[in-house]
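Of the protein chains in this complex, one is absent; all others appear in place.
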Amino acid sequence: MTAIKQVDLKTLARELLTTGKVEVFIGYQAATQPLTTAPLIIHGALGAGHAQQASNPEAERDLARQVEALIFDDRCEMNLANYLHKFKDRKVAIVVKGCDSRSMVGLLQEKQVDRKDLIIIGAPCRGVIDRRHVGSEIYAACRECPVHNPVIADYVIGAPVPQPDLPEITPEMEALRKASPDHRWERFHKEMSKCILCYACRNLCPACYCKTCFADASKPKWVGRTDDPADAMMFHLQRLMHLGGRCTGCGACVRGCPMQVDLRLYNDHLRSHVKQEYGFMAGMDEAAQPPLAMYGTDDCNEFIR
Amino acid sequence: MTKEIRIIPLTDMPAFVGALMQGRKVLAPTRNDDGLCVFAWLSAPEQADWTCGIPRVPPKQALLPRTEVFFRYHREKGKETVSPPPPPEPQAVLGLHPCDVQAVKVLDAVFSAEPSPDQPYLERRAVTTLIGRGFSEDEPLVFCRELGIDPMDNRDCDAFLVPLAANRMALEILTDKGAALKPAYERFPPAGAEDRAAIAEARKLSQARSTPPLDMAAIQRNLETIFNSDLWNRIHEPCVGCGACAFLCPTCHCFDIQEETRGLDGARVRVWDTCQFDLFTRHASGHNPRTSQKERSRQRIMHKFSYGVDRFHIPFCVGCGRCIAACPAHNDVRQILKEIQDLAKAEKP
Amino acid sequence: MSEQHSEWQPRILAFLCNWCSYAGADLAGVSRLQYPPNARIVRVPCSGRVNPGYILKALQEGIDGVLVSGCHPGDCHYLTGNYHARRKFRLLKELLDFVGVEDGRVQFSWVSAAEGAKFAQVMAEVTEKVRALGPNRRLAKHLVRI
Partner (left out) sequence: MNTDKNTKPNPYIPYPVTIDRVVVENEARDIKTFRLVFQNPEDRRRFDFRVGQFAELSLLGFGESPIGIASSPLDRDYVEFTVKQYPTGVVTTELHNAEPGRPMGLRGPMGNGFPLEKMAGKNIVIISGGFAVTTLRATIRYLLHPDIRSSVKNITVIYGARSPGELCYKDEFAEWSKRKDIAVTLTVDNAAQGWKGRVGFVPAVVADVKPSPLDAVCLICGPPVMLKYTMPELTKLGFKPGDTYLSFEMRMKCGIGKCGRCNIGPKYVCIDGPVFSLAEVSTLPAEY
């Protein structure tokens, strides 16, 4: 981290946008509700497809006003890496927290973005405030975050933050693992019964970039849309499988769920399985082979007759 | 026209709700294990939660269930049998905010419209009793006043609860359907002159609390001219294209018709759908008239504030604020409306 | 469907690799080995071809148990298909265990074309294990309630 230049967010954004180094700047702005922020997507003076012209003073004022609205603090919860697919083949600058930077690594690893089109602005982060629990606690995913400082960045907008020690397995997870299958089923059933199949979790997930999701396929129709929890289960179990070895644990799905379905439990379990079994953490090393895209001849064989 | 008014202490609400549940299903605000308020079917009277403001899940499921069986069928070679479902059971929706009542009016307008009234909806509607609830405090995120809806207004309800001092509720009986609830409310005393005055005063106070209304006519007018505006880029770019806003909207009613099958048995069902999904308008050939999120975000706003008003003379938004609370990208429809309203001169396409 | 365990027969879906287990099943038949008739067989080109979605879908549609059977490690017709399958199924098994789907609803085996007797034995064991679990209620969809 030390080698990367520390900069001021707004100064950098202004420079990148006005000089045409990037066409699009993806950052955060305050939203209308307390403790919330929204993405702020700024198109540069030289950006195509938008009405702003370099010589247009009104457009310049507009740009300046938008840059002024940029913020970064402990309310910035969205994983902005998710927006990159909207700006494919454009020069983009993006603000990423530690967790989000892992999503960036994942996207680079899976060849979904081109590094030369990107300027990555790292934002060291102590955790995002859980706006659902007033009392200013940070989100569970943040409490358990192993990467408070971005793993990949061209610039950083703050001093590195200390990385707290983490228990290998959280107490909640440990309790659930020890619980009986019936109890685990009850919990799963309860979570799935809340789901209204709005697909916010999928649409917020940087790793969910399939052009046509299995959930939208009609031949075969994998996922029904009834209120039978079996439909939500089908959707989430398949999505969990797709994210095995790819989920970085950013928690975007949980924070964005309008029904507060706790998908984190299940993603966390698979993530720790992958770590334990294959020593792999998603989104740490662009050159690493994803474990579910490879195999070992000495993999566990105990569960097979 | 208020037929009568009864006074129910909050401590006796479970008794009232329990009596309501005799012979009918009751949908009411409840709090789930996460502390989130949702409209849900009661299995016990105590579940109705009077501390809820606007529940995250709207009451539309009473009239437009997430899954509605149009008919069941059995197929065998050369023969198919179709059996319609049994008629809907009597039901009551309890504790509707006046904006949610307005939302029912929107659904009524759409589903009763000619040339083909929606029979399954109308049957359900006919056996539904609406018991509204007044709110003396303005809920956060609720902007129904700006749309001309007063949170104490009892219009279009069969019965209406008004909060009174000393932890009591007044139950106003407004229609014959409301009067049919007599077995549930007759044990409670009628309102005296003092309570009637208190109710009138609460209404007066509410009406006096003025908020500058949105200029819906200007919004509709401006929408007609900004179909190709850059505004839609600003709206759609942060949007992730999920269905949270639509599924939790009390007026959003777009649906899909799907098959649920097991072997040769099956059912044709109505399920919720949303204009925010790519699949919503995609033809079998692969062609999609609403190609990107831009068209889909625009469709949602246009449908609510232009097309819907054109056809039914009522905006398809009641200002409940659920979409604002539910949006994972924190898009705020109030801001969008304000921006559209204030377009000084409509941009030319 | 009656849930009396005396009458109830588990329905099992078996995905068998064309190059080994399917031939193993054939050999079991030719050798007139007895095994429970509860499985419907789906021939697949490789255990690696079995999308975990197939297994989940079968359970959702009310199948009581699923078996996936492929070639022994090192014997894959496509060299590595079964190795990939093993990782994938390990993950699926972790997930199903964790959400509380009963152990034994989804089972795996390696059966070669020469192992007719093993195939019969696997079928007997899988069937008995699923029979002991009873009907699949957890992931099964209950054809829309009215």
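Letters are used for the chains, namely A, B and C, taken in the order the chains are written, and counting of residues starts over at 1 for each.
Everything that follows uses one rule, which is that a residue touches a chain if its C-beta (ideal position, glycine included) is under 8 Å from a C-beta of that chain, and two chains touch if they have at least 3 such contacts.
Keep in mind that this is a model prediction, so the values were computed, not measured.
One chain is not depicted; across the entire complex it touches A, B. The omitted chain makes contact with just one of the residues B:K25, B:R125 or B:R168: B:R125. In the complete complex, the hidden chain is touched by one of B:C254, B:I301, B:C320 or B:V333, namely B:C254.
Among B:G35, B:G78 or B:P212, the one in contact with the hidden chain is B:G78.
Think of the hidden chain as still there; on chain B it touches residues 70-71, 73, 75, 78-80, 82, 84, 108, 110-113, 115-120, 122-123, 125-126, 227, 253-259, 261, 264, 266, 268, 270, 273, 275, 280-286, 289-290, 295, 299, 302-303, 306-307, 310-311.
Where chain A meets the missing chain, the touching residues are 218-219, 221.
Basically, only the chains that are shown with their structure count from here on.
Among the remaining chains, those touching chain A and also chain B are C. For the pairs A-C and B-C, the count of C-beta pairs in contact is higher at A-C.
Centres computed as Cα averages put chain A at a distance of 32 Å from chain B.
Shared interface positions of chain A, i.e. residues touching 2 or more other chains, are given as 224, 226, 228.
In chain B, the residues that touch at least two other chains are 67, 260, 269. The touching residues of chain C, counted against chain A in their complex, run 52-53, 56-57, 60, 73-74, 80, 83-84, 86-103, 107-110, 122, 125-126, 138-142, 144-145.
Across the interface of their complex, chain A is touched by residues 32-34, 36, 56-57, 65-67, 141, 230, 233, 237-238, 240-244, 246-248, 256, 258, 260, 269, 271-274, 277-279, 293, 324-326, 328-332, 334-335 of chain B.
Considering their complex, residues 176-177, 181-188, 214, 220, 222, 224, 226, 228, 230-231, 233-234, 237-238, 240-241, 244-245, 266, 269-270, 273-274, 277, 291-292, 294-297, 299-301, 303-305 of chain A touch chain C.
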